[in-house]
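Missing here is one protein chain; the remaining ones are kept as they sit in the complex.
Going in written order, the chains are labelled A, B and C, and every chain counts its residues from 1.
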Amino acid sequence: MERRDFLKISALTGATAALDACGSPDHQLIRFVPEEDLIPGIATWKPSICTLCTGGCGMLARVMPGEAEVVRRGQLGLLKMGLAKKLEGNPNHPINQGKLCPRGQAGLQVTYHPDRLRNPLKRSGPRGSGEFQSIGWDEAIKELASQLSPFESGKQESGFAFLTSPLRGQRANIVSNFTAALKSTRWIEFAFLDDQTVRLANSSAFGHAAPPTLDLARSNYIISFGADFLSTWNSPVAQSVAYGQMRQGRPGVRGKLVHFEPRTSITAANADEWLACAPGTEGLVALGIAHVIISENLRSASAAGAAGNAIQGWTGGLAEYAPATIEKQVGIPAARITKIAREAAANQPALAVIGGSAAAQTNGLFNALAVNALNALLGNVGKPGGTIFTPPIPGTPSNAAELQGKLEFDAFLRQIKSDPNAVKVLFLYHANPVFAAPASLQVRNTLEKIPFIASFGSFIDETSAMADLILPDHSPLESWLDDTPPSGSAQAVVSLAAPAMSPLHDTRAMPDVLLDLGHQLGPDAAKSLPWKTYDEAMKAAYGGLQKQKGSITAKDADDFWQKMQDQGGWWSTEENSAVPTTEKNSTPPTKVSAPQFDGDASDFPFHFLPYASQMQYDGSLANLPWMQEAPDPLSSAMWGTWVEINTQTAAKLGIRQSDLIEVASRHGSLRAPAFLTPAIAPDVIAMPVGQGHQNYTRYATSRGANPISILAPMTVAGTDSLAWAATRVKVSRVGEGKLILFGGGLNEQPAEIRHR
Amino acid sequence: MAHQWGMVIDLDRCTGCEACVVACHAENNISTVGADQAARGRAKHWIRVERYYEGEFPDVKTKFMPVLCQQCGNAPCEPVCPTFASYHTQEGLNGQIYNRCIGTRYCANACPYNVRFFNFYNPVWDKPLNLQLNPDVSLREVGIMEKCTFCVQRIKAAEIQAQSEKRDVKDGEIQPACVQSCTTRAMVFGDLNDPESEVSRLARSHRATRLLDELGTAPKVTYLQRDSWHDGQDV
Amino acid sequence: MSLSAGGFKSWLRIIAVIGIGFVTWLVVEHALPAEGQATPSSAQEPTAGVFTTAHSTVTQAIEEFFNYRPEPTQPITFTHKVHLANGLQCINCHVGVDQGPDARIPSVNFCMTCHRVIATTNPEIQKLSGYLARGEDVPWQRVYGFEPSAHVKFNHAPHIRAGVQCAECHGDMTKQTVAVRAVNLNMGFCVQCHRQHNVSVDCVTCHF
Partner (left out) sequence: MTDKTSDQINRDLLNPLFETSGRYWLVLSCFVAIVIAAVFAFAWQVYNGIGVAGIRRPVFWGFYITNFVFWIGLSHAGTLISAILRLCNATWRRPVTRCAEVITVFALSIGALFPVIHLGRPWVAFWLIPYPSERFIWPNIRSPLLWDFFAINTYLIGSVTFLLLPIIPDFAVVRDRATGLRKKIYRILALGWSGTPKQWHRLETAMHIMAIAIIPVAVSVHSIVSWDFAMAPVPMWHSTIFAPYFVCGAIFSGIAALILAMAFLRKFLHLEEYLLPIHFENLGKLLLVMSLLWFYFVFSERLTTWYGNESSEMAVFWLTQTGRFSPLFWLMVFCNFILPVPILAIKKLRTIAGTAIASGAVVLGMWLERYLIIVPSLSRKYLPYAYVTNPYKPTWVEITITAGTFAGLIMLYMLFSKVVPIISMWELKAGKQHVVAGTVPLIAPAKEVEAD
């Protein structure tokens, strides 16, 4: 304890600061011998990869020598080492082309977070109490091995399960091989924002089970259905770069963006036309537009090919979807639908895209298929300026395979609920279902049943707080990384990065730990995990690319390997975008299906629309101070959460700005301050996901409310993914609230004047 | 000839993603103040993205406008400072010399753009967050006014580099943190004294306007107004 | 007369009461701190155990105000004189001085590259090897350098390129054993030299 105080003082006196002018050595920490003799003040740029969302951006880390307080050999002291100071986009990387979004910029704070776990922990108190004690790595690994050894020998499905966030590249490969080695098929990828629906739709319509890549840069007309592609959806930076090009990059041409969504997302805010269609009717709108195009012979129905056939009545010209017929349902004047249809047909190349809430309705799959059909009808799928698909990486299994035989999270929960002994050991990696799944799924109680849980996360969160053993992973900047982004570029991309800096704390890379374990477990396991280390696995996997036509020409394998690290990866040079398979038509034509909502309109008059926060994403970034203090682009709110409600609606309910209001669904209720905005449909209540953590570092814990908690456990028909936009709620004012806004005036005209 | 650093922000490209805001925090050692202080109006964002709504549902237009120090050619903040802490540099920036600042906050009152930020307390970084701090930028202590510097540390570095190579700074060689991160390439930085530079070229656009230009502050940040769409044929 | 005076007095009292009541209401309404606004808790910042640019103690603040800095005591009585006499150049050990802002202060490894064989019996050198044996670096103390509150960004490289001799700012090291603060590097010193060589004395040249 005394030592800690002393450290505090030494820190306060600036011993670690830029200047340690005065005093004598014996008043300071000891200094360890630096690995290399670094030249102070000289920066080097090292490639890295952003792992904070699914975008897969390439980064450059600005590394400069600095003095870090570290523990080495159980002793605390100062070490001169290279420290990442700033993250920038990698200019050569095909996805983000040198740019980086706010979340990527904040990646630094993951590495330097004060509450990051610094060494392996063993649970000392009762489960979930958050009482842990530090242990050594050898002890930790021995413990794991003893837990796993029974499974390896077994023949039938073992009691092992691996719950991760969506993984790609060799990380995914090692995890799946490890799971298989333990005779288990239970590798579950969990994320609140999953793109399974879109993947399924694309696979049946275009034969590509991948999220689309939007060639906005060369597009003249974009119709977006709920896809917030400038903020959080799919590959935001790639799409933003292209968007800038679409707006002002081409002399004489400026593309148009039409966006259908019940609330103004960042994309909607930038659209030339924002239309708030009734939630769940996006598919109808798409077919309405298609109807106009077909009936006015702007394009022939057959042009849609397989995608069209997937929709019932497509060939019949979709008579029942005439704008005049559906305008009541969708709440958009027929005239505007017709106008948009004509414009889209006239301004080629045009594309349509679906995502976000549109695909997260119970009829999300239908919506997606309808939009795909429209997209195909517009005739630019796989063509420049349209929707294209990132070609598979030569010599690796195409991502179509990834859909098959993957256990979904709620199925996994059902297994445990039905048979408590089904799962005996659970590995956790960066997945936080206790926070990011509806309370009605009772994730915590279900996972409680599992006798042994080990977590590889870098932070204690709601889920890993239940772990019996925590083996903290390196931060992304400290470890080897590889990534194979499924979308965002017309080139096949393999991102690869060596550690940008040496580890600050006593942590180990999760893949390396798995490999260690595998080799300790036994011959079978060792066979399926033939590599010593993670980077060796990558070298083995990507060595083959040397022969492929790509961004690197190397004289030998090592040279190629080195060049790949220097460049931050490998990518094919020419745009050989994958062509959609039009003849294949697996699924029978789907009928129009109306969206189902949980709770009836009389008791619960409002649609509840959670959305991914620009700063905290799905909540996994709420622990970063920068992400807490950066004002939300639309509400300018900081350090908290809020409920978006239409100004007139609020006036009817007697709700004023920043009043505390209660939002209640059939499955629970939450309280948050109101944010009044004209830019949301009157019957919709929107709320950002990300806050409301019960246990997630000093910055996020018990701050704001978590909209996911009150969602109904409804799934998108035909898939297993959560229909998170299908809940109805009621709201009521409960008192004065506290809303921390950075911006004052909401409208251009000062209110004092407007009201005269 | 001296440079005149300027910036152009294309509002038709800007999506309001705020990559610039966080990039600025990372580059310039801007401390976070925490919820309590943020609630008391002490949050510091050298660049902010202003958002305005026009009209009522369903015909609402949303507009974004990044606002940073406009580096006025005729800056209201400069003459009022009694100690020359705020002054006009030889390269036309509104310099803020932290060690000379006594904290009258007069400059912040005089600034029509509200882009000056004050350190009400000493900045705080929970260890080891302090390891991220950029050694090229000094840390401002309590009682000091701070603001956007156009990343003067990057400008200086580039100039020293150019000087050592016996050449002039190339156009586009200098990128402030916000410009470098801007996901839609809405921001362009360069030398307004060089008529060939991209920033000068864009500043001559028919969409070019300046913020609160009527006050005669002669800002060096030019905004290109949002374009409208008529059948894709628009310049 | 007295009556009217009395009437006047009571009238005054009424006004006074009303006035005072109104003012108190206004003060409470508009002037007094709202809860959460002025709680001294916010004044407790910065909290302990954090990195801050300020001084931890009042004494320190005063010392800096009067620009008082004690001479550093080095762990090893390193002698510049001898090394320079043996033909070493400053830049041999202080690498990077001509490339960037700071000159490197050599690590124990760097010293030992020579002292594995040279003067190994010298007690000071044995101290040095002792550090290496313990896996520690030599905790050299800074001799020069600016207070953080000076907000000075000094860059060696341009000065070296401009042909400024090390001695001009660091004194004649061939005469010093352990480095001492031979020159008082205050702003006056810098500005004077900058003016002589008509280099820019624009504030932002050094302060940012």
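The rule is simple: a residue touches a chain if its C-beta (ideal position, glycine included) is under 8 Å from a C-beta of that chain, and two chains touch if they have at least 3 such contacts.
This structure is a prediction, so every number in the text was calculated from the model and none was measured.
Note that the absent chain touches A, B, C when the full complex is taken as a whole. For the chain missing from the display, the contacting residue among C:89, C:113 or C:192 is C:192, taking the whole complex into account.
When the full complex is taken into account, the listed residue touching the unshown chain is B:101, out of B:8, B:26, B:101 or B:133. Looking at chain B, the residues touching the absent chain are 37, 39-43, 48, 50-52, 67, 76, 79-84, 87, 100-106, 108-110, 112-114, 117-122, 142-145, 212, 215, 217.
Although one chain is not displayed, its contacts with chain C can still be listed: residues 8-9, 12, 15-16, 19, 22-23, 26, 29-34, 37-38, 40, 42-45, 65, 186-188, 191-192, 201.
The chain not shown here touches chain A at positions 636, 741, 743-750, 752-753, 756.
One rule holds for everything that comes next: only the chains that are shown with their structure count from here on.
Judged by contacting C-beta pairs, the busier of the interfaces A-C and A-B is A-B.
Farthest from chain A in terms of Cα centroid separation is C.
Between the CA-based centres of chain B and chain C the separation comes to 27 Å, rounded to the whole angstrom. Computed from the mean C-alpha positions, the centre of chain A lies at a distance of 30 Å from the centre of chain B. Under the contact definition stated at the top, the residues of chain A that touch 2 or more other chains are 11, 16, 18, 41, 738. Looking at chain C, residues 36, 49-53, 148 sit in touch with two or more other chains.
Within the complex formed with chain A, the residues of chain B that make contact are 10, 12-13, 15-19, 21-23, 25-27, 32-35, 38-39, 43, 45, 48-58, 60, 62-64, 126-135, 177, 180-186, 224, 227-229, 231-235. Across the complex, chain B meets chain C through its residues 34, 36-37, 39-40, 84, 87, 89-90, 93, 95, 97-100, 121-127, 129-130, 136-142, 149, 152-153, 156, 160, 163-164. Those residues of chain C lying in contact with chain B across their complex are 36-37, 41-42, 45-47, 49-54, 148-153, 155, 157-158, 161, 200, 202-205, 207-208.
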